[in-house]
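Data first, discussion second: the structure below is written as structure tokens.
The other protein chains are all here in position, but one chain of the complex has been omitted.
Now for subunit A:
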Amino acid sequence: MGRGYIVQDDVEGYLSKLCEQKADPVTGLLIGQSSTQRDYVVMAIRTPQKEESAAAARNSVDKEWVTEHARQVSRMLPGGLSVVGVFIITDADAKDALTTLRQVRVMLTLSSSGLKAWAHQIESGLCLIDGKRLPEDSELTVGQRRNVRQTYTAQLLITTVRDENKRLTDVIQQCGGSVSVTGAIHSRAYLHSNKPKARLAEKLLKRDVVSTVATRVQMMLEELLASDQESKGKLFCLPHRIFCPLKVSGPLCVCDYQFSDEGLSEVTERLKEMLDIDAAEEDLDTRQETTFEITGCDITPGGHRDMHACVLCPDCPPFCCLGVAMATAVALLATAASMLYLNDI
């Protein structure tokens, strides 16, 4: 009783090369998309070397490190792509290898609780594909020939969802400050090309919207905690999303987040270390999101929160892809959702 895997050719090539390496065991992650019948694997990534690894450790599997690698890699995958498995290449007994694998658990949780209400709004929202509201069970590629490049533009419509738990007395609360997130993000999801349903596209896209915001907020908060900045009314630019194609001619992209004080070389370094991808700076797609420019918006406490400071960019060519149906969208965060109450200082 096994599951079917459909694996891209280059994955096979990659794994074969790893077999030739002297190190034993070699572990790594399998990246792709799961469906009810089978898994599609588009990429394999070897576990990067841990800096402080001693000679002895090289011969055993560092399960926590594999898990941590998986967690970081998940942040770099757009909608539809996820860690679907773990591989191990070893001369040792197969049974031992399997046992080791099973002990690696990969978990992704949405930890930022302030965003939960907003995430719920997104998840309950209405999704339009190419301007139409499709019945959930309908297939996206109906009427199209197979293996034709397909790009779909998605729109998201949301409503406020009534919170039954909120009491009437909770209307005004005292707080020591606020944190809010505003701006726009580019969201994207990939679908396998075997009769994908509209329902799946909607689910993957919404998941990507929520996860790209959560990831960036998390990264920013980690940064703030690390640098221990104490200041009133400060603006922090969240890192913006950069895409990098897996293959020069392919549609699939992975992504990374670039902070405003980083250069593109740091991005390519991370892509190599985490995803084992050799990318040149010119391969990177940096046009989907632009840096925020403070155009003198009035940010008085108690004042407006919407800041539609849109920086217009020169024309971008339409995005297209091969072989795999894809949905693209840009989500606007004008009605910020994250409110954290800081203690009185």
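Rule of thumb we're sticking to: a contact is a pair of C-beta atoms (placed from the backbone, for glycine too) under 8 Å apart; a residue touches a chain by one contact, two chains touch by 3 or more; residues count from 1.
Convention: contacts and distances are computed from a predicted model.
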> Which name from "Aspartate--tRNA ligase, cytoplasmic", "Ufm1-specific protease 2", "MIP18 family-like domain-containing protein" or "Electron transfer flavoprotein subunit beta" does UniProt give the chain that's left off?
Replying inline: "Ufm1-specific protease 2"
> With respect to the chain omitted from the figure, which of A:Gln37, A:Ser60, A:Gln173 or A:Ser265 is a touching residue?
Replying inline: A:Gln173
> Out of A:Ala97, A:Leu238 or A:Leu252, which touches the unshown chain?
Replying inline: A:Leu238
> Among the options A:Ile185, A:Leu200, A:Cys244 or A:Leu284, which residue touches the chain absent from this view?
Replying inline: A:Ile185
> In the complete complex, which positions of subunit A touch the hidden chain?
Replying inline: 122, 125-126, 128, 131-133, 153-163, 166, 168, 170-186, 213, 216-217, 220, 231-241, 287-293, 299, 301-307, 309-311, 313, 316, 329-335, 338-339, 341-342, 344-345
